[in-house]
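Before anything else, here's the structure in question.
The complex appears here without one of its protein chains, the remainder shown in place.
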Amino acid sequence: MTTFDEKKAVEIHQALHSHLPSEPALRVKALESLLIEKGLTTSETIDAWIEAYSEEIGPKRGALIIARSWVDPEFKKRLMADAAKAIEEFGFEGKATGHLKAVENTDKIHNLVVCTLCSCYPFSILGIAPTWYKTAAYRSRAVRDPRGVLNEFGVMLNDDIKVCVWDSTAELRYLVVPQRPSGTDNLNEKELAELVTRNSMIGTDRDLNSQAKVKS
Amino acid sequence: MTTFDEKKAVEIHQALHSHLPSEPALRVKALESLLIEKGLTTSETIDAWIEAYSEEIGPKRGALIIARSWVDPEFKKRLMADAAKAIEEFGFEGKATGHLKAVENTDKIHNLVVCTLCSCYPFSILGIAPTWYKTAAYRSRAVRDPRGVLNEFGVMLNDDIKVCVWDSTAELRYLVVPQRPSGTDNLNEKELAELVTRNSMIGTDRDLNSQAKVKS
Amino acid sequence: MDGIHDLGGKQGFGPINVTEPTEPFHEEWEARVWGISCSTGAPGITIDWWRYIREMTIPEDYLTRPYLDSWSESDMVTLVDSNICTVEELATGKSNTPRLEDANNITVDQALEANRMSSRRFDRPSNADPKYIVGNDVVTCQFTSTGHTRLPAYVRGKPGKVYAYHGAHLLPDAGAKGEEIAEHLYTIAFNACDLWPEAHDSNDIIFVDLWESYFDN
Partner (left out) sequence: MDGIHDLGGKQGFGPINVTEPTEPFHEEWEARVWGISCSTGAPGITIDWWRYIREMTIPEDYLTRPYLDSWSESDMVTLVDSNICTVEELATGKSNTPRLEDANNITVDQALEANRMSSRRFDRPSNADPKYIVGNDVVTCQFTSTGHTRLPAYVRGKPGKVYAYHGAHLLPDAGAKGEEIAEHLYTIAFNACDLWPEAHDSNDIIFVDLWESYFDN
């Protein structure tokens, strides 16, 4: 059983630092061999999880949720009231979505999600978090210089648009609902979902009109 | 002329990070060659400074000051009143001692010096700072866990001794005046100076009696 | 813990690599880390104790090692802490105990179903009435728990306003010690201009989810 002993944890960190190879691939290979030999997992099981998170569980899921909210006002209401529950309609609940909240962009509000203390992310609807989301640069700057961060992502906001930054410090997770691009009345739900970028659901993308122009 | 332009400074840091060899010895060798070729210094001049700080300017100087304060009450008064001025009696003034302050250990007080923001140190009387003084470990812990730090240096303080930590945030520099070891009445000033350790003048050493036993 | 992980508002970092490939994994070992993490774990662990272990990563490693590598190293700490394996075994990749029967394989569909079932809730009943209602002004504590806490340094001793109330949730400060304490959780809205000296003209808002004992008033 785990000990909840902080001194011990520090010592183990130091021992691992001293004794493990510095090359990540070698460290992970040793870890996998050991856990398999100890009967705790198998290569096939690891493969299955990787495939699940490569093919099925990813931002495509979030995009389907967003598209539905654009075409179905009743679903939109349910999503805004309780996103954790609303995504069960898709069977998308899972890791880190038990307390999912949706926050909506408007003409005057732009939302941006970060986790300054670690890298909390709604895995089950957005998949593996991009590396930038987990960097010290994004985590430190998103709460202090959100407009500078957005500029680097190519998002230029007018001064009259307020930025709302959501720092995921509890078990709540945030999903940004981007604005539906103009001129997309003729698109169906599936086509609309293809316009929704991963970054737009984190908040580092805003204007999906350029996506819409390419697609329509 | 220097620009005082912070954006430019950040860019230069990044450029140096990208373009310079990672091996310190190679970086420094290139720097020295370049500065000599540009007529800004010479190998001999660099040698002279190294010798000055290896042979003459070092903790021996601080030790002479401390020993004098032990045997000469009038000097001690001058040292405690204005250490920057008092060390001029030895010709020890110089780099980083323009606002030197002496802080005295007693039976009930132990002093410890740190610079949490960089690594300020009274070079001209103590020489090159030890590496540990400049580490994140010492700088972070000295103000928060001084007794833990002292324990690592082998200094165990009773609870009735108050620790005074001096964080050198301005141009004031601090010199700890350790207590004169007992049983040293028969030693002269020069012999007393040999008992004074560098660490005792920073505050990571306290009881010089063990030094005294070895010497007397 | 005032550790290297508490990055909100720290300066000197950047720029951000915005041209990263969109694939979920950029290296084969990253994918393996994820698969291993999804299929194994130390028993009796709490999310808060895991995060605390991660916060105790050697600061130099925290800033310089690839993210998932450092993340995986925290998993290894839990394995060693729980006597599931030793540091030596992790270094060699070979078990020092007799070989056990292989674990069962699972399929992708089973992984998807396991993922779906892994949704967890952290709200718990509480007998205490919430101290605040939406719209109340609060001031956060300057002091925190000495160990794990989820009150970031950049919002300590700062004024904010209750934006939402979420019922009582498990308190991370207790969870990191293996204890279950349910405490009222709120989303607090902080004005950027109350947090950052350079933001005096800003109307931007930073929302942070904070527990009731994180407030002074």
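Should a chain be cited, it is by its letter among A, B and C, assigned in written order, with residues numbered from 1 in that chain.
Quick note on the criterion: contacts are C-beta pairs under 8 Å (C-beta built on N, C-alpha and C of every residue); 3 or more make two chains touch, one makes a residue touch a chain.
The shown structure was predicted, so the numbers you read here are calculated from the model rather than taken from an experiment.
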On chain B, residues whose C-beta touches the chain left out of the figure: 1-6, 8-10, 12-17, 19-21, 24-25, 27-42, 44-58, 84, 91-95, 97-99, 114, 116-119, 124, 127-128, 130-132, 134-141, 143-144, 146-147, 149, 152-154, 162-172, 198, 204
Chain C residues touching the omitted chain (full complex): 1-4, 9-13, 55-60, 62-64, 142-146, 153, 157-158, 197-198
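Convention: only the chains that are shown with their structure count from here on.
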Of all other chains, the one whose Cα centre sits farthest from chain C: B
Whole-Å gap separating chain A and chain B, where each centre is the average of the chain's CA atoms: 49
Approximate Å spacing (C-alpha centroids) for the pair chain A, chain C: 14
Centre distance in Å when chain B and chain C are each reduced to the mean of their C-alpha atoms: 40
Chain C: positions in contact with at least two other chains: none
